[in-house]
Each structure stands twice: as structure tokens, then as C-alpha cells.
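All protein chains of the complex are present and in place, except for one that has been dropped.
Letters are used for the chains, namely A, B and C, taken in the order the chains are written, and counting of residues starts over at 1 for each.
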Amino acid sequence: SSRRNPKSWMDTEHRVILNVGGIRHETYTHVLKKIPATRLSRLTPNLANYDPVLNEYFFDRHPGVFAMILNYYRTGKLHYPTNVCGPLFEDELEFWGLDSNQVEPCCWMTYTQHRDTQDTLAVIESLDLDGDPPTQEEIAKKFGWEDDYYSGTLTRWQQIKPRIWSLFDEPWSSQYARLISCFSVFFVVASIISFMLKTHPTFRIPHIEAIFEARPIGRSQGGVDRDKWFVGLGKHLTVPHDAFFYIDVVCNVWFTFELIIRTIFCPSFHRFVSSPLTIIDITATSAYYFDVVLHVAVPGIISLYFPDFISIFCVLRLFKLAQHFSGLKILIQTFKASAQELLLLVFFVLLAIVIFAALVYYAERSQINPSNQFTSIPAGLWWSLITVSTVGFGDMVPKTYLGMLVGSLCALMGLLTIALPVPVIVSNFSNLYSHSQARAKLPKKRRRVLQA
Amino acid sequence: SSRRNPKSWMDTEHRVILNVGGIRHETYTHVLKKIPATRLSRLTPNLANYDPVLNEYFFDRHPGVFAMILNYYRTGKLHYPTNVCGPLFEDELEFWGLDSNQVEPCCWMTYTQHRDTQDTLAVIESLDLDGDPPTQEEIAKKFGWEDDYYSGTLTRWQQIKPRIWSLFDEPWSSQYARLISCFSVFFVVASIISFMLKTHPTFRIPHIEAIFEARPIGRSQGGVDRDKWFVGLGKHLTVPHDAFFYIDVVCNVWFTFELIIRTIFCPSFHRFVSSPLTIIDITATSAYYFDVVLHVAVPGIISLYFPDFISIFCVLRLFKLAQHFSGLKILIQTFKASAQELLLLVFFVLLAIVIFAALVYYAERSQINPSNQFTSIPAGLWWSLITVSTVGFGDMVPKTYLGMLVGSLCALMGLLTIALPVPVIVSNFSNLYSHSQARAKLPKKRRRVLQA
Amino acid sequence: SSRRNPKSWMDTEHRVILNVGGIRHETYTHVLKKIPATRLSRLTPNLANYDPVLNEYFFDRHPGVFAMILNYYRTGKLHYPTNVCGPLFEDELEFWGLDSNQVEPCCWMTYTQHRDTQDTLAVIESLDLDGDPPTQEEIAKKFGWEDDYYSGTLTRWQQIKPRIWSLFDEPWSSQYARLISCFSVFFVVASIISFMLKTHPTFRIPHIEAIFEARPIGRSQGGVDRDKWFVGLGKHLTVPHDAFFYIDVVCNVWFTFELIIRTIFCPSFHRFVSSPLTIIDITATSAYYFDVVLHVAVPGIISLYFPDFISIFCVLRLFKLAQHFSGLKILIQTFKASAQELLLLVFFVLLAIVIFAALVYYAERSQINPSNQFTSIPAGLWWSLITVSTVGFGDMVPKTYLGMLVGSLCALMGLLTIALPVPVIVSNFSNLYSHSQARAKLPKKRRRVLQA
Partner (left out) sequence: SSRRNPKSWMDTEHRVILNVGGIRHETYTHVLKKIPATRLSRLTPNLANYDPVLNEYFFDRHPGVFAMILNYYRTGKLHYPTNVCGPLFEDELEFWGLDSNQVEPCCWMTYTQHRDTQDTLAVIESLDLDGDPPTQEEIAKKFGWEDDYYSGTLTRWQQIKPRIWSLFDEPWSSQYARLISCFSVFFVVASIISFMLKTHPTFRIPHIEAIFEARPIGRSQGGVDRDKWFVGLGKHLTVPHDAFFYIDVVCNVWFTFELIIRTIFCPSFHRFVSSPLTIIDITATSAYYFDVVLHVAVPGIISLYFPDFISIFCVLRLFKLAQHFSGLKILIQTFKASAQELLLLVFFVLLAIVIFAALVYYAERSQINPSNQFTSIPAGLWWSLITVSTVGFGDMVPKTYLGMLVGSLCALMGLLTIALPVPVIVSNFSNLYSHSQARAKLPKKRRRVLQA
């Protein structure tokens, strides 16, 4: 066609040679003008990197990636190459003055995958999984004593404080810190095992003093006196073996001690108190003291039942182990990073169970069915959740043919509904986990490249 | 061999140099003739891009991808490169006049993966997940008033209609729209919670007026009169608490109001009425009115049982939430896009459960077994589905050794049969989900490249 | 070092320039001798592709891939590139006279992945999923009449036979064939539904003639006479409704008719008779006739129980649907291709259940436990399989603490043991499925590249 043939148009003088790292790329000058305000659109022979002999511009950049850059000018479409790492390409884009956000939809996944990797790396960095002992300077910075440090006027207290803190908070910092961390783990585990075992009938003894319960009328009359009704020996009327009392005392003495030390020696009181682990610690410890006080103050039946209810907070201490096990840190981070997907999962599950609960309720009423267990839709919710999650306890089972059909659909569709968002969450976890594993294998200190 | 050695054949004058983007590719002239009617097969020195000095043809295209293009000529096989994005390669193919359908079987996956990505992107575009407020022009187009818009003769009604519509249908368009959308979600949730709770015994009160049921004979005699049999108080003879009546009234007033407003202000009545969400809305709302009418007209036992059966349609309103939650939109699209795989799943499951139901039925009859629960093959279908989906309620369990063997095979094979098509569906979902996530992170408006 | 510095060694006259597709690769002559008996080791200036002016050898091959080829000579290690398709690289290897089996262990996965793809493609080709109508020549070949076809002496029978055959065996060949295939599917489904429903109590009627059973002694005395004991009406003493008899007759008349037609018109009797589908067909049809004969010949109790046992073979007819649904074909192929992995799965499961059955048996006997359900290890096998597959019917449950510990380990380890080989099987399925989907979307007939 005529548009293609004009010799003048195609003349070599309209061509421009770009020597990128030794490889000569060639295009038309007007192509480089297509994306204005970029390094290539502003090329003039006045530039230092223009070689008049060879009639070329020299750029000391990656020659392979430049083919993709130049292709953006040619076609107007920014595609990511898949033979180099995302950040490498983005560094090149930046050098050439291009915007990585202009990426074509077909390369969105390549683009976001790299962004996700960067997020993952940032999270892992923040987790402080197995740090090297910080330098004096870093410590001073953390405690906010930069001025004193640089002027060399650290007081004795300022020298001791960080040491005690790292003894209790940075298990990897020294031998003693590791010992204290073992103690800490031991007491957490001991207190939780004690908490669990003391509910077991084997470790409970019948309450020896006669138990009378105050009926509402009785209670209004007065304190703990003889005119209450005798209740007899029931399950509630047993108390845990005395040994558990002593275990709890020892554990809680340690927890209190640890909490006080940490409060005194923490770098920043505000940040320390507002951290989730401290809140857990304070809640669990004060729950214990509340329990003890209640036990002493109110000797009746309430003190027998209520206290072990409040001690459920001590289970939260399990999360304190996150300080010592990086796996738990990664689990918590995974759930944090997957908040949106977890919500999606819960939303999908709610959707499925509401629909199937309603269907099974009416399906089971479609036939005369004396052993109908689906007495209401809320009861059906429990059944459909247990079916959807493929647990299938079997405590409620549809008996009619229509109910079975609903149950079959529930089992299949539910399975799918749950299966859909799970891989997204799982992939968040494996990203975090595999990157943390990779980091653990590589040297911490990296050789720096000289800046010429 | 003689075929290789003839000097004349190999002579450089049979060679052709193709300068693609600065990189010189070289081949024999006859190679370019192998695929006729393409840009390269028609090369002649008369072309403007022929340089007689260097004896080469210049093309301003991606040099790396051209190696694959030229390889197609050389080997007669079209392979996709994996270091560049599919669409980039297809753009090159198009430029060189080649047909991407001629791709080799070994590259089918690369080829279709890119096609699937394009389908996914089209679906996400159509979902209108979080649009920018449309321009005046786009609105006029949507309502079919282009002529009036361009002539500037929009009536007052034509100016108000789109505003009201966006208030009710485009939650992101304004503050008020967001408020109305919250109202809408609230009433949907309220009506469904009310629907579920009113089936619960706690919220049901015994029906106070004496209930008589008409036996077939009694009914043939006449209307609702005293000579029917007294039935007594059963489960069916309770009615939900009055509060639910008022909740339902309020909710349905809103739904009716919303439906009327939407009907009046919709851009296209036909498209509005035929959309699945409108059909659900109309069905659910009319079911309510049908229920109310029935309740008033027929005061007997039927009105007590039948109405809450019809109200099951109100559960469908859950899908109205799709308007407000993009996750639900993606779920629905996933099931739409995976229709074929879902069918496959159902087909596989049917196959497995029919075979195992027949096997377990005869297996359980192979021994004398008084507690045999597998009384018929249809009953076995339920058992095998529940086993295959690994729910395992335990309401039916094989008792004989042969039955246990069948059950074992059913558990293992069924597990496999279900596991096979699920990943295909899951991957459809993650494609849609991850692309929608990627889109949400990227800027909506993209800088346009100048067309030189 | 001295080995690196000798000027003569490094002299350019020891260098060789290889112009591959326009890109000049350069190496030392001795490097090319490292792999003897290959195209590059035999290079001499006498070759036609040697250019004395430029002092280079020209090869019209892919320049990018050649970098990997040359690297094999340089390093002695054959690595696969990952930016081009496996077969493309292997074509190049073949051209250069290299053996793809010499691939380095780190590239085994790349290597086998491509082999697997080729296997998958071969399987899909053999499945004949949705063929084009074959040409006259192909038909003649299939029926073994090439000679008659080329001589043009096909008899009338030779012309009709393929048409009838394709009518019954190739549903896509014509409108009539599609109709007959629908009939076939309908009768298969009808016969199986009839088979299932006639076991259901609703569709069974009590056996009207008085039933007497011959006790061992009674039977030794003689035939079916009055001195047997009356047994009464039990479950076995019902017969299916007469309607099923007529349905079965109609279905089996069709199956017999189809089988006869196919036997007469099949291209090769031997191949037809030995195909699994024909064997299923013959078995199921003869089972029906055997049943009928038995029913007529032996009017006693045996004929009532035995016949419906034999009719279980009719369930196998489900696999005949594979002819009509490509999904089922792919499922069957998956299990064929995964035979080794299925064996592995069964082996792992057997290993796990034997160990856990033994452990739970002794664990449950460790405490005095009157409700012990684990009376023997074989009974424990059933429990551990049901636990390992996470079905968990709950018909057998450990009651002791030690048993619960074993159960917990069983649930966790079993889960893992099963989870391990499943993904391999799933990936076999998705390979087959996605390739078949890809093939369905691409044009069947491909443009041929001219052989210059």
C-alpha cells in the first residue's frame, strides 16, 4: 500500500541506533516520541552518550530487558518479561522514566506477584525471626537515647536497662536469655496443662465442707448461714486437687515477676503496654488474682464455679509462645494477611449454611416424620455447617428423601464453597513460610557493592 | 552428503538479512517462501525498508520474539516463547501475518492459558466491581438518550432519572447511595434472620384459638365449621411471635418501595425485568404478599403451615447482596464459568454412588444381618454420597465384612473421584479472584500512549 | 596462572565463529571437539556453509537456543532452557546431533514434563474425542479393504457396512447416529434406574404364592414339594412390581439388538470382541438372559434372591456412557495413567491402617473397658480406614485415653498419608482434561507449511 512505500519515510536518516550495553537496538525516531517526558523521548545528539562516528546513543543498561522497553514504545503496550525478576524490570522502567502502573491487563498477575513478594518480604523483616544481636547504636536508638549515646553520656541505668530487656525479650541474644526463655515456655505450658487437668474428674476431689445453696429468698436474708438449703453432692461440688493450687501459685509468681521486670525495663512503656502480647499477659495474670480474691472473699458456691471460668484467659498465654516459635508468628501473620479471604470464607459459608438450613428444614417437614431432628432453621444451621465442612458428626441426619437430596447438595456444594477461598489463604501461608525458610538458609550480613 | 555440499546452494547470495529492531537475523530466501501469503514471503528489494548498502530489510519490531517467528519458517512448527507474555507474541504473529491457531500441540497450554486470562479479564470488566462515577455521556448512552444529550435537549425527567437510579443501584456513586445500600443490606439481613428465628421453638407461641382439622370426608361436607375433628396441640400448632409480623411488614415495605423506585427509574425496563436479581426480588416480595393474602383469606390449618413454606423464597434475597459484595459476584461468576466442570463433578459423583450403592446393597445381603440398614439401592445412594464426600454421618454403616470392603473402596475411590474436577473449579475461582484483586490495586485511568 | 596466559593458546586463530541465524557465536576450536561425533565436532572449512571472507560457519537455526547448545560444549553439562518449549529445544538438539538423554539432573523435571505432555497428547489423540467424519480412504483402511478401495472394487456390502457401523459407533458422524446414541444412553439410564428402584420397598409387592423353604434334610428328600417348611413373609419374599419386568424386557431387547448389529457390522471381529466395552455389554446382556432362564426353570426361593444379585452386572453398563461423554473417557484414562500412583495410595493406606489397627486394638485393651468395640484387629482395620480417609462414621470409637491418642495420630498421619499421592493423580487428570479442552477450542484441520 502507499502508506508503506514512501522511501523518504523509511529512510535510514529517520532511524536511531541505541547501543544498550553493547547490543544495538534500532528504531524510528518518531517511535521514541510516542511516550513523552521519558528519557528516550528527549534524546538529542548533544548528549554525552551520543557517538557521532557510529551515530548511536550508548546506555549502560541491561540489553535484553531493553527489548521489552523499546517494544512498549513500538506497540504502546507495556508487557512484563518473564525471564527476569520483576524488580529488575521495574528498576529498568524507572531508569527509562516509565511508569510500571501502565502494565497491560494480561501481565497484571506478573505485576502483583512481585508486589506480593515484596509485601511478604516486608512482613518477614518485621517479624524479626532470628536477629543478630543489635549493635550498641541500634539499642540506643530503640530506647530513644541517640543523643546520650552519641555524646557518650549514657548513665549506668541506661547501660543496664537494655541488657535486662534483651535477657527477657530477645531469647537469641545470650545464653542466659535462652535459659529465661526456656523457663518462660515451661511455665506457660505448665499453667495450661494444670488448667486443663484440674477439670478432669480424676484430679478432682469432692468438696469436703457441707455445701448449702442460697435460694433467691435465702440470699436476700443474709450471708452464709445455716438456714440455706442443703444441695447435695453434684459435679459442681468437687474441687481440684490441692497440688494444682500450688502449681498455679508458682506459675503466676513467675508471670507476675516477668511482667514487672518487662514493664520496668521496656524501651517504650506506651508501645509495650499496647502490644497484643502484653495485653494477653496482663489479662491472664489479673484474671488469676481476681480468681484468688473471689475465692477468699466469697466462700460459697459461686466461688467454686465462677473462678475456673475466668481462668480460661490463661489459654491465651499460648500466643505468648509466638515469641519463641517462628512458626506461630507466621501463622498469626498469615491470618492477618488473609483477613479479607477469611471474611470471604465466612461469608461464603454463611451463605451456604443459611440456604441449606432453610431448604433442609422444609424438606424434612415435607413428609410425616416423627423422628425429625430439624425442629427449626437455627438448628439446621449447625447441621449444614457441619455438613459443609465435611465433619459430619451425625447427631442430626435428614430422614426424608427430599432431605437427603438437600443433604447431598449441601455436601457437594458446601465442599466447593469452602474449597474456593482456602487455596488463597494457604498460598499466603506458604509464601511467608518458604520465604522465611529461604532467609534462614542465607547469610544475614551481605557484602555491599561499592558505589562508584 | 551431496545434498549439503553444493557451494552454489549455500552461497551467500541465497541468504537474506533481516534487521529486526537492530538485531540482524539471517536465513535462506527459500525458507521465507515456506509459509505463503505472509509478510516475509513477499519480501522484495523494492520495499522501502530494504537497505541496498547493507543488503538487509529493516523491521521495527521486537528482535527477541522474531527469533521464534523465523524459527516457524525454518522448522514449520509454531512454538510459543515462554519469556514473553502471550498477547505480545500474538501481536507479533499478527504483524508478520501468521495465524496463532497453527500453534504446536506442545504449546496448547501456553496458548489457552492466555485465552483464559483474556476471558477472565472480560468477566471482571463486566462485573463492574468498583467503577468510577460514569460521565454524563456514558449515562446518556446507558439510558438511550444519546440524541437528546448531544442536542442538549435533556428534559428535567431525563436529568433526574439517572440520579435516582444511581442512588439505588450504584452504591459507590455518592454518600447517599452508600447509605441507601446500607439500608438495603440491613433489611435483607433482618428479613432473613427473622425468617430463620421465627421457626425456632423459643420464638413460637402456642396457637390460641382451638384448631380443628378437616378429615377428607369432613372437608367434602363443607367449609370451616365446627364438625371437624379436634386435633390437639402439636408442633404445627404454634405460631411465631407477633414481633416477627411487624419486622416482616417493615422489611417488605422497604423491599416494595425499592422495587417500585427501581422499576420507575431503571434505564431499560426490559433489561431490568429480565435480570436474575430483579426476578428474585419480585418472587420474594410477591411470595410475601401471597402469604399475607392467604393468611387473611384462609384462617385454617393450611394457612399455618403453607405460608412459611412459601417464605423460603426470601432466602434468595441473599443473592441481592451480590450487588454490594464483590466476593459474592466472583463466586457466582465462578460457578457460571465452571458449569462444565460442575456437570463433570456431578456426573462422576453419580457414577461413583450408583456403583457403590449397588455393591454395598448386595454386599450387606451376603451375610445374615438382622441390623442391615441398606434396605434398598436408593437408600444406599444416600450412604455412598455421604461416604464419597467424606462427610460420613454414620446413620448408615455396613455391618458385614464384604460391606466394609465396599465401604473402604467407596471412601478411597470416591475421595479421588471428587478430588479430580475440584482443582479445575478452584483454579477458575482463584483466577477471577486474583485478577480482581490486582485490578483493585492498579489505577483505573491509564495514561494513553500517543499514536505517532 | 600460566594455564591462562599463553598468548598462542588464546590467539584468535584458535577461535571459531558460528553464525547461527545471523547471530555470531564465538568459541575455541578445541571446545567443539569435546563432544565427538556431532555436527559441530566435524566442522571443516570445506563445508559449503563456511564463509572464508568472514571466517565463519553459517547455520540456519534458532540463534537463542544455540547459546544453550554451545554451553553444553563449553561446560559439558546439558541444561534445558526454560524460555522455549521442550520439543523446540529437542529439535535443535537433534539437528546438532546431541542426545537429549544426557540432560543434567537439575533439568530432569523440565525434560519429563515435556515427555508427559507428549504422552498426554498421544492419549487424547487415541481417545478420538470429537473426530471429523473420516474419509473414504480411512474407512477402507480401518476395515482392512485398502486393496479393494484402491482397485475400486468395493462390493455393495463393503459400502454399506461402514455406514451402519458409524451409525451405531460414531455418534458425531450423522444426525441419525446422534439419534441412535441418544436412544442408547436412554436405555442404559432406564435399565439402571429400573435396577435400582426395584429394590426399593415402595416398588416391591409381597410374593403372593405361598413360599416354602427346603431345610437341608427336606431338600435331600426330593424336589419342590409340599413337605417343606412354611417360612412366612419376610423381606426376601417380596418381588418387584411387574412394570419393572416390562422395562427390563424393552431395555434388553434394545441391548441385544444393538449388540447383534455391532457384531455384524464391526470392522474387525477380533478387536471388537476383545474391547472392554463389548465384554461389559456381553456380560450384562447374558446376565439378564441367565436370570430369565433361571426364573423360569427354578421357581423356588433361589430364583427370588439369586437373579437380582446377578443383575448387578447391568451397573457396568454405566461405563458404556464413556462412548458418549468425553469426561468419562478422561476419567478412565486418568485411572489407567495413574495405575502406579493408585497402587502407591493403596499401599500407603494399607500400611497406615494395619499399624493403627494393631495399635488401637492393644490401646483399647489397656484399660478395663466393657464397651470396647475393637474386638479384633481386622475390625480395627475398618475403623482405621474410615478414620484415615476422614470419613469417620462413628460406629466404632476408642473409649480409652490411649485409644484416643492412637485415634488422634491415625487422623493426622492418615490424612497426610492419603494427601501425599493424591495430587499426582489429580495432576494426571488436569493434564488430560485441560489438553482436551484446549484441543476442543482449536481448529481440527491445520494449514500445512510447504516443504521447500
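In this section, a contact is a pair of C-beta atoms (placed from the backbone, for glycine too) under 8 Å apart; a residue touches a chain by one contact, two chains touch by 3 or more.
Given the structure is predicted, the values throughout are model-derived calculations rather than measurements.
Residue A:Leu197 is the one among A:Leu43, A:Leu197, A:Leu277 or A:Leu294 that touches the chain not shown.
Checked against the full complex, the candidates C:Thr135, C:Gln175 or C:Ser376 give a single residue touching the omitted chain, namely C:Ser376. Within the full complex, the residue among A:Tyr150, A:Phe183, A:Tyr246 or A:Phe325 touching the omitted chain is A:Phe325.
For chain B, the residues touching the chain absent from view are 82-83, 390, 392-394. By the touch definition given at the top, chain A reaches the unshown chain through residues 19, 21-23, 47-49, 51, 58, 60-64, 82-88, 91, 114, 117-118, 121, 192, 195-197, 199-201, 235, 309, 312, 315, 318, 325, 327-328, 331, 334, 342, 345-346, 349, 378, 382, 385-386, 389-395, 418, 422, 425-426, 429-430, 433-435, 437-439, 441-443, 446-447, 449-452. Contact between chain C and the absent chain runs through residues 4-7, 9-10, 12, 15, 17-18, 23-28, 30-31, 33-36, 64, 67-68, 70-72, 74-77, 79-83, 99, 101-112, 115, 343-344, 347-348, 351, 354-355, 357-359, 361-362, 365, 375-379, 381, 387, 390-394, 397, 401, 404, 407-408, 411-412, 415-417, 419-421, 423-424.
Keep this in mind: only the chains that are shown with their structure count from here on.
Two copies of one chain, chain A and chain B, form a contact in which under half of the residue numbers belong to both partners. The mean-CA centres of chain A and chain B are about 30 angstrom from one another, to the nearest whole unit. Chain A and chain C have CA centres that are 42 Å apart. The multi-chain contact residues of chain B, meaning those touching 2 or more other chains, are 23, 64, 82-83, 378, 390-394.
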